[in-house]
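Below is a slice of the complex: some chains, not all, each in place.
To keep things simple, chains are lettered A and B as they appear, and every chain counts its residues starting from 1.
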């Protein structure tokens, strides 16, 4: 029984090791370091982001906002935390190909997104309370403006 | 305008010039704090027509005289007009022949005026303690009392059409539902088993075990409130019992069939049709119910999204309080969600409306034919006893036709459902004719 556990642990460690290895490889090969930069090309290194990248180039915010302006928090610590977290999930998804398509934005990331809209448009929206993160009170920008980032999905 | 000026505007907007309270009904006062919204609100006096809607109060009975037949024996057969902007709601009621030729109750005012202080006062007079803690009780009691009053008497207690305080909490400016009949009805709806996938707060309350009572003002989401404030008035209703208590018939659900079931069960009729003797139901502006059946509601699109869309005013974004036909304002009302050009969007709406109208005309003709046949049968001596089945079919058919006709979007709020209802109306009307014909044959 003890040896059973041991071999399981070894097996688990191997798995984790291989997994980390794979992710690092992905990180290296898919120009992962650029993930930490602000250049939209960093995102499109991953062909899975191609559609959004192409869309962004034609969409209304092309000249005024990059991917990170909308998708990553503007405060320093949350910014790198989010990058790490998303970086991990995206690498995992990309490596294992275990994510559902079409890709849909996660609820937490949607809140970050809404806060970023307000980062730029807060004053314009100031007469209208927007409550990002509050399920009941939120006025969800994406309800009406889902196309601003990458143009219409259709 | 330059940048400085816009920045100034942006700062000023939250500044309150005057205090507003629960008792401030006059929109002019609120308008001092929120001049932009007030400007829009005032523009509801405008008159502009669209193909099937708009705000020109033309006479619907002249427009399509078949309706005089259909409404025979009822006040609607005498005066029935196209609705117009909120500014007119009280005066249009005052001048309607329907108020003059029939003794109407105070219940009529619930949706045509700013009634809260009147309700409250009446409640206090009737013995509810006058303190803040009993506010809601005062209102509910006063509502009962004023519903039962004769119209003329009740009319003296109110002086404004719908006002800011009817939709907004004066302190927080948050949306709220204030209308007693709606508060009662939405609670009843929540406790029914009727599926409401478009009303997430009700679905959640049900899933969480239906604890306590569903309270729209604390439980609804903001997006739901953007429809509920309209659902306070834009709904089918009846006056219940001797007390003329204004009631929305949602006990079994909000679909045309569920409402009919309810009326059948409580044995309600609006009037007895003069030509056929059938016990007819009158449908009235079931916009909220129809919207509920449509794809927009299901996708979380609220009344306010289309009828009070956001608009830019200088450096600030506000809700357009000029409540009106979205076809007069397609760019703000539709184009943020639908990236097609204006004429294309208009064409889409009109295609839907034309399909509805074409079936509606068919249903009108079928019902008028039935009325004609039934009258004949009666005149040729078939006893009313034997006509029951045909009269029941008349009731069913007309309820459905009227449900779509009285709804003010000519089918747009739920295109397929409107067509389905009209298909049923036609079926029942023609079946009624077959009945009548068989009886006539048998009688000879």
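In this section, contacts are C-beta pairs under 8 Å (C-beta built on N, C-alpha and C of every residue); 3 or more make two chains touch, one makes a residue touch a chain.
Computed from a predicted structure; not experimentally measured.
Undergrad: How is the whole complex composed, chain label by chain label, with copy numbers?
TA: Copy numbers over the entire complex come out as A x1, B x2.
Here, only the chains that are shown with their structure count from here on.
Undergrad: Which part of subunit A faces subunit B closely enough to touch in the complex?
TA: Per the touch definition, subunit A meets subunit B at residues 123-128, 131, 135-140, 143-145, 147, 152.
Undergrad: Going by the contact rule at the top, pick out the subunit B residues touching subunit A in the complex.
TA: Within the complex, subunit B contacts subunit A at residues 7, 10, 13-14, 201, 220-223, 300, 305, 310, 315-319, 336-337, 339.
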